[in-house]
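Of the protein chains in this complex, all but one are displayed in their positions.
The letters A, B and C name the chains in turn, as written, and every chain counts its residues from 1.
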Amino acid sequence: MADQITLEVARYRPGLDTEPVMQSYQVPLREHWAILDGLTYIKDHLDGTLSFRWSCRMGICGSCGMTVNGDPQLTCATFLTDYAPGPVRVEPLRNFPVVRDLVVDIGDFMEKLPTVKPWIIRDVDSPVEEGEYLQTPEELDEYKQFSMCINCMLCYSACPVYALDPSFVGPAAIALAQRYNLDSRDEGAADRDDVLTSPEGIWACTFVGECSAACPKDVDPAAAIQRYKLTAATQAVKNLLLPRGAR
Amino acid sequence: MSLYHRPIPIFWWLERRSYLVFVLRELSSVFIAWFVVYLLLLINAVSGGSAEYERFLDRSGHWWVVAINVIALLFVLLHSVTWFGLAPKAIVARLRGRRVPPRQIAVAHYAAWLVLSAVIAWVILR
Amino acid sequence: MSAFHDVLVIGGGGAGLRAAIAVAETNPRLRVAIVSKVYPMRSHTVSAEGGAAGVAAADDSLDEHAYDTVSGSDWLCDQDAVEAFVAEAPRELLRLEHWGCPWSRQPDGHTAVRAFGGMKKKRTWFAADRTGFHMLHTLFQTVLSFPEVVRYDEWYVTKLLVDNGRTYGVVAIELATGRTETITASAVIVCTGGCGRVYPFTTNANIKTGDGMALAYRAGAPLKDMEFVQYHPTGLPFTGILITEAARAEGGWLLNKDGYRYLQDYDLGIPEPTPVMRSMELGPRDRLSQAFVHEFDKGRTIDTPYGPIVHLDLRHLGAELIDAKLPFVRELCSQYQNIDPVTELVPVRPVVHYMMGGIHTDIHGATPIQGLYAAGEVACVSINGANRLGSNSLPECLVFGTRAGRAAAVFAGQYGGAIPPAILAQGRDEEDRLERELTRHAEEGRERIADIRTEMQTAMENGAGIYRDGDSLAKAADELQELRLRFADAAIDDHSRTFNTELVALLELSFMLDVAESIITCALQREESRGAHQRTDFPARDDERYLAHSLVHREPDRHGRRVQYLPVTITRWPPGERVYGR
């Protein structure tokens, strides 16, 4: 194994550059080194001006998403040796405005998230003193998968519909809405329906499926969206056919 | 803050293989529409009497009609395969309270496809 | 510019989010804001795996949880705080359940509990082995349902503004734009988490740089029990990624080079095939990490390029149990170590994990500075004493986050009002200082901050590791002194205002140097061995002299520090011997 590998890193310095330029760095190629280790090596030893986000380096905080050789990846869970002999292209996540170098602006998602009301909604809250809401392991399994989202934004970066129409609510937010809709303790599905069934909601998704392919936590947002389409469509038919009281 | 917005190329779907497959999958719908037209021509020919029907058979043997149909068949197969692959995601089926694994739903779809195709072929070729 | 909030929470982790909700619930009219240097759901609480303790089972009792905590702490915790903690933890965990936390369940629908190190009963609530992740996202998403909670996401707090013994807010940088702002408030709650990054090998995330401890310390609040740094016995060798204690609670074994369950040699019990509470692999973390060092000295560990290791054996648990209860462990092992714990041994070694010490607070989270509160890992109430029990920290964030939030809300309700001009002047000074930091030492060829950071971490590891002594600590103190001088001269390459992570790294390093010094100072002064503080030159516990909290104050005029001792509060459990496995 060669002991060095080239990282071609997208640099964008606002005010100086009109568009990103690629810059090459040689970093050590070692077993167990993630792409992120290569980037921190650059920052610590070669070029302190390179900007990127990271924190947990164990694939759970969701901050280190970037485009690696064209694919959206968590750079702390993607390894240099898998790309040997290189070079490896590291670019910011697609479909988000670039703030600087590898840092993108996810403000859009942060604004959309509360609109789908990702919290438990109950008609009546029972007091904590009465103990927990019972939920069997099977009921837990109903939504568990959709609760695994780390908000890493890889799915948004992979979704062409979001690229073309940034008003699309998008995979992770819809999956989180479904996470609560399917939770046996929640009674807020009707409250989330308006946003989900708006033109920017589920109907904008054409089931490209790339969101689920990109998701590092197997959340399968594509499935969440299609399932809600089925739910919403069935509901619409019921609304049309049944008199109000019978629904 | 001056943010950089990456422009989207017109043919963005040439950038990634998976996007290309997606666009081809979507285009399969055009060939399904073509099939409907072709089917209606056939029905029209059958109701026009046996001479009409023979003429239809002749025309359907033209090299370019066959070529279109071969391409259409490939697209339709792409449609079927992707459809059966994705349908299990939207459908949550339950058997005796247990959730049926997506794989089994896909297998059921393929089985239905086989049986139906056999029945149709039998009806036509009988 | 200056914005005003009634209560300002620094930190969006478990403690900070819980505190913000508590403020909003206590008094909905208060304007509460959260400042966090990362988006709240990126906070390090997200990494917690094993679970959160709170008495739930019928055969368990608050007293037992309290006793386990007290003895686990080697009697250095305050027992009134522990009693409040164990009493309120179950309610807080239920609260989280009502907010949607996907706790793992029993077949009948009740929440499930698992065993944990140093606990006599099963009382650790868990959400598979992603407990912290689920708790943090549940809290964050619940905060979204309180529109009155304002958030400053990706803002970095650089200074606490204090005048006349009372706090009035902070100065912070908005990372995206580089804008600095004075944010004033009637009360401030510090919830900035721990400081594992002062050590080279840690389970802690990049962001855990002890900022809040240094902020409070610089503002005049003392830090408590800083010499107590927890090593977790099972981290992956290269990355330091944690393999949760739950792996041992579910039945994992620790094996040395000869495949021998070596803990039996260290007064931790006799090996049984299935886990026994407070015994062997379910002993407390300090004792397990110390046993590793002895194994190393006996040549019974295994050498690897990333240091000596022992093995964690999960193979006998089987794929089904591992997938149901420890899926994240399996994922981490396969991703970062290329092994499958179902069929292979997991290489592990002790790793810096948690800070028992922190900002000195009372039982309501109040610090000696008026209007300043602290909760979570950054604070020292103290319930953890000389050694925290696994799974006590997440509920601590909840219980004391809530308490601090309530107390701050009451304080802010009573003492709102005018901001003294001195505060605004302080704010302007700080903004000017940051301006100078940004342009500091533009010349080439200066010292790199990464080098200073690495040397600081090495000094800490060598000087104040699992075992320390007067010499090693004194040496570390000298090294830190020198690093401080070099730091004053260090340069940054990056002078941009947009998302300048190098500037952040510089400010973090300066905070870490303060924290590191306070750890060394307290460790030098405490001439005994207790819990995680093991002095080879003073191997015995000394209740005569040191049944007391150390409080380190900054002394600006004497360019130094002063350590003072505060007696431990004992309510019902007089100091005794720590017995495990017997």
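Basically, a residue touches a chain if its C-beta (ideal position, glycine included) is under 8 Å from a C-beta of that chain, and two chains touch if they have at least 3 such contacts.
In the analysis below, contacts and distances are computed from a predicted model.
*Asks:* Determine which name in "ECF transporter S component", "NADH-quinone oxidoreductase subunit H", "Succinate dehydrogenase subunit D" or "Monovalent cation/H+ antiporter subunit C" the UniProt entry assigns to the undisplayed chain of the complex.
*Replies:* In UniProt, the chain excluded from the picture bears the name "Succinate dehydrogenase subunit D".
*Asks:* For the full complex, can you list every visible chain touched by the one that's not shown?
*Replies:* A, B
*Asks:* May I ask which residue of A:M110, A:L134 or A:A232 touches the chain that does not appear here?
*Replies:* If we include the chain that is not displayed, A:A232 is the one touching it.
*Asks:* If the hidden chain were put back, which residues of subunit B would touch it?
*Replies:* 8, 10, 13, 23, 26-27, 29-30, 32-33, 35-36, 38-40, 42-44, 46-47, 49-50, 53-54, 57, 60-61, 65-66, 69-70, 72-73, 76-77, 79-80, 83-84, 87, 90, 112-113, 116-117, 120-121, 123-126
*Asks:* Which parts of subunit A are in contact with the chain that was left out?
*Replies:* Here the touching residues of subunit A are 160-161, 164-165, 190, 193, 197, 199, 203, 206, 229, 232-233, 235-237, 239-240.
By our rule, only the chains that are shown with their structure count from here on.
*Asks:* Count the C-beta contact pairs for A-B and for A-C, then tell me which is higher.
*Replies:* Per the contact counts, A-C leads.
*Asks:* If you average the CA atoms of subunit A and of subunit B, how many Å lie between those two points?
*Replies:* 31
*Asks:* Hey, what residues on subunit A touch two or more of the other chains?
*Replies:* Only 14-15, 99, 105 qualify.
*Asks:* Can you list the subunit C residues in contact with two or more other chains?
*Replies:* 176, 498, in rising order.
*Asks:* Residue numbers of subunit C touching subunit A in their complex, please.
*Replies:* 38-39, 41-44, 46-47, 91, 94-95, 97-100, 102-111, 130, 133-134, 137, 141-142, 144-145, 147, 153, 176, 205-207, 238-239, 241-242, 328, 331-332, 335-337, 448-450, 492-494, 496, 498-502
*Asks:* Under the touch definition given earlier, write down the residues of subunit B that touch subunit A in their complex.
*Replies:* 1-6, 8, 12-13, 15-16, 18-19, 22, 26, 86, 89-92, 97, 99
*Asks:* In their complex, what parts of subunit A are in touch with subunit B?
*Replies:* Going by the criterion above, the answer is residues 12, 14-15, 17, 19-20, 70, 94-95, 97-99, 105, 138, 141, 160, 163-164, 206-210, 213, 220, 222-223, 226-227, 229-230.
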